[in-house]
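Before we start, here is the structure in question, set down as structure tokens.
One chain of protein is taken out of this complex; the other chains stay put.
Here is subunit A:
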Amino acid sequence: MPHIEIDGQSIEVVPGTTIMEAAQALGIYIPFFCYHPKLSVAANCRMCLVDVEKAPKPLPACATPVADGMKVATASRKAKMAQQGVLEFLLINHPLDCPVCDQGGECPLQDITMGFANPHSQYAEEKRVVQDPNIGPLIATEMTRCIQCTRCVRFGQEIGGIMELGATGRGEHMAIGTYVAKAVQSELSGNMIDLCPVGALTSKPFRFKARSWELKHTPGLCPHCSTGCNTDVQSLGREVLRVLPRANQAVNEEWICDKGRYAYTGLQAEDRVTRPLLRVDGVWREASWAEALDVALSGLEQVIARHGAERLAGLISAQSGNEELFLFQALLRGMGSPHVDHRLRQQDFRADAAMPVYPALNMALEDLEREPLILLCHAFPRQQQPLTNHRLRKSVLQGGKVIAIDSLRQDFNYPVTQLVAEAGADLALYAALCSHLSGHAGKTGVESLADVASDLLAADNPLILIGSALLHHPQAAAMIAQIESLAGLAGARVGWLAQDANSAGAWLSGCVPHRLPGGHRAQTIGLPADALWDADMRGFILLGTEPGVDAMRGVAALAALQKAEFVLSIAQFAGEAKQYADVILPMAAFAEGAGSFINNEGRLQTFRAAVKTPEEARPAWKILRVLGDGLNLPGFQFNELSEVTATWQREIGEYALDVPPFRTFPVLEPVPVSPHADDGLRRLGDWPLFRGDPLVRRAIPLTQPAVVKMHPDQVRALALQGDFVEISTSGGKVCLPLVADAGIPMGTVWVPMGYAETAILGAAYAACSVSTATPPATATGT
């Protein structure tokens, strides 16, 4: 192994190590701008020039592999002259606008200039000016400050998987941009801000809000998907001003997606509730906690007294912490109601008994990178779990293969073999693959099925990942049963891609109608979420959820909630709750409370409050505790969160990180997909990246309007004219802009869920029809 000496300290390193890496191992600092351990080596900023013995010129430490016996000086006269020269060149065109630059105070160029530059410049001519492209609502550009390190360009190419920024022009005209004006589309785009070593790319929502040294840093956890990215929540006073990634190589490495980065802007939404609200004679008014709790408790008691506890149901968001999930089900079950659930988007619950203790990936996120063959079943992690998707992308870049089965062709950012079901034939596609695997294949419409089957059979122990969207299908249970036999035939392991930040915690804490904390079977099995809408429920408790847009059948949910005698909504935002609730209790939102989540791997992670709750809002666990106490339920006498955590831990016991993916399967009665007319279409739809929860829906920089997507041939076949179409289902109709997309199969129409205007259409995979329409878009019920 090469043995080298840097600044008189010697070290032995593996061949291929660069001088930069060896110096970092020794704790010797070499300044740099373009070098980044996660990106390819560009060596174009020249800041890391070092003096290597016997080399005639200084060499870039980031791009020079060590050789045995090399003697490197990082602070010799030659090295210092090189550093000063490079900085003088870099500063020729860099504006002296640090006082008005958002990067000031956390700027490598500023710091390195202070540390390494010659204070005098020989340059007295004019500096160049570069036009600022508008690259969307998330990233502010000030390209005159750019030093062309190309970290952002390499990030797009190598990490984001779509190259959107590039270096156009030449020499002093070289500029970073998109060339053709457009907003960057990558779901990881915000990381380019962190990578930019100057103030060329800064956060638009954070712009001019604060100086970096004024901010308080609190280690946080991203509440938006099951990857469980570690974040650094930065606040000033009572306001969260930005969210940055906190490096954890085992989870999110050093990235977060744009949802995790910008959803905090939703905290400032106008409908944030900060005081208890009561509806009195149809009019909403603020109330004291004492009064609101009295009304809440007597409302619940009346429902139970008049109709029995089995007419009361509770729905909770799986973004809630373990402590809250645990107390929530304890409250409902303590009152005698078995109806507690968090799975608002699911339609088919026949597989409930067969579900694992919690939706576990059954492996470490890091190990996904080394999987040679992965079969994705109705999973599009690029939208649903962006940084889990990054691991899959890495496996493909390292020679792995990913195959996806889905209802539509998805826009992956790495090569994927995609098997797309014909309209409504999702289950049949899984069944056909099973017959291919067992060698009983008949003639099928999908030619590549045989190839996929042979890939699966040839692979040694391939990995099947079940997507969170698979559970939204009306035949989810039958599809899961097919996947179970598929796994058996292919000798494959199975993992689940969980949907929400704490889906795992919701299952383990007993927020499903058929299981108690720890996954124990419930004595009385309640109704799952979707069945509650038709079950004549008289009372509801909601926590952190908006069934009107979060539930698969939003309009049915709203009708059931409006019909109920008493609805208690514990929420961050009033929103739709004002249509049906009787009491709204204000709870702590993101960054305002403490707790713990269990991510997709089964990793238990905790977070602390970064800011105080606004005005009268309280952490949800305290609200639940007071309600439980007020109803004289046993086991609610907690004073500290840590006491709840301890009880929760005792109740759920030890849980495995590697759980059997299925329990014993019941025999399933086939459920026919709802029939549709001969000329009818099937409506596809799921919750897009930025529509999945109340907070991100209120994040203005992330707002994207709802659009309808159809295959261009389908648009022609239906002779649709103009930019707008009207979609009708048995639930109602809505007028939306039309986008032609060749990834949508013939016979289907894609309309996103998670929008108030599309909720009228009802559940996904239902029959629908489409006609030409004229704007403005308005939704009408039938």
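FYI, contacts are C-beta pairs under 8 Å (C-beta built on N, C-alpha and C of every residue); 3 or more make two chains touch, one makes a residue touch a chain; residues count from 1.
Please note the rule applied: contacts and distances are computed from a predicted model.
Its record in UniProt calls the unshown chain "NADH-quinone oxidoreductase subunit NuoE", which is the match among "Cytochrome bc1 complex cytochrome c subunit", "Penicillin-binding protein 2", "NADH-quinone oxidoreductase subunit NuoE" or "Fe-S cluster assembly protein SufD". Within the whole complex, the absent chain has one touching residue among A:Arg77, A:His120, A:Arg170 or A:Arg521, and that is A:Arg170. Of the listed residues A:Thr178, A:Ser485 or A:Thr606, the one in contact with the hidden chain in the full complex is A:Thr178. Residues 157, 162-171, 178-180 of subunit A touch the missing chain (whole complex, contact as defined above).
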